[in-house]
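Here's a slice of the assembly, chains where they normally sit.
Read from first to last, the chains carry the letters A and B; within each, the first residue is number 1.
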Amino acid sequence: MSGPHPLDDIDINILELLQENSKINLSQISSKLDVAESTIRYRIERLEKWGVITNYIALINPRMVGLNITAIMMIKLDPQKIKEVSESLAVFKELRHLFRTTGQYDMISVVNARDIAHLNELMEEIKMIDGVKELIVEVATELIKVDPKFSLR
Amino acid sequence: MSGPHPLDDIDINILELLQENSKINLSQISSKLDVAESTIRYRIERLEKWGVITNYIALINPRMVGLNITAIMMIKLDPQKIKEVSESLAVFKELRHLFRTTGQYDMISVVNARDIAHLNELMEEIKMIDGVKELIVEVATELIKVDPKFSLR
């Protein structure tokens, strides 16, 4: 591990537990790791202060809120307009991940939509953005793995 | 919203707050939404029971744990071996999202690696899996947006 702050095994173990379930309490962590509760508390506060832990959130099952379509968007842009398009795209709340990339596409995004009609609407709106040259969409027909956890070792 | 369970405005408002920050407590939610704490409690429990909320987790900044590379992998497979390859790929903890998709690629994955050497290793291991025909990697040179929240309206 070579991040800007040195993390030891206790830090890593805590992060793994909190990535699994952030509702776990200090005494549970303490007993699982066999480390004093006060140390756990100190370490968590330090991980938060260092910006290693950035937030605590509830995970939602997208199907249960009517978001039945996951799609990957590959976008080719007018190279001279990348910044403007970046900003326009970032506004879409349906685009949850948006990356600038090295290969055949200028940007790749992971998108959630309610249904095909909603996806069509999104595609149309995005294609209307000045500077978008090509929008290729791949519909995810199966979510084999969607894991919010990062591998820490 | 057309998920399997009917969600009303109170549900949606609660979900939005918990997606923003799950450490918020009942009284804070209650005052923000102007809804009785007992209702909030009941609704959250129901959202959990229905499987709308699936978990509560700590979010980590990957750069702070030494994961400097985000990449998108596009994978073409021997069509007759998709299931076996799916299972082999799902085991890699560096592959956090893995989708079966409709377009030119059979699967698309979002991957985190420590550095180029680690990415090279991953590419090599994945290419060695029997049934993998082509592995195209696009390195994310900028993370424009990485938002764990789903759009609920």
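Everything below uses one rule, namely that a contact is a pair of C-beta atoms (placed from the backbone, for glycine too) under 8 Å apart; a residue touches a chain by one contact, two chains touch by 3 or more.
Not measured: the values here are computed from a predicted model.
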Complete complex - number of sequence copies, 2 represented: 8
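Note that in this section only the chains that are shown with their structure count from here on.
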Whole-Å gap between the CA centroids of chain A and chain B: 6
Residues of chain A defined as touching chain B within the complex: 1-5, 7, 15, 18-23, 50-67, 70, 72, 86, 89-90, 93-105, 107-108, 110, 112, 114-115, 136-152
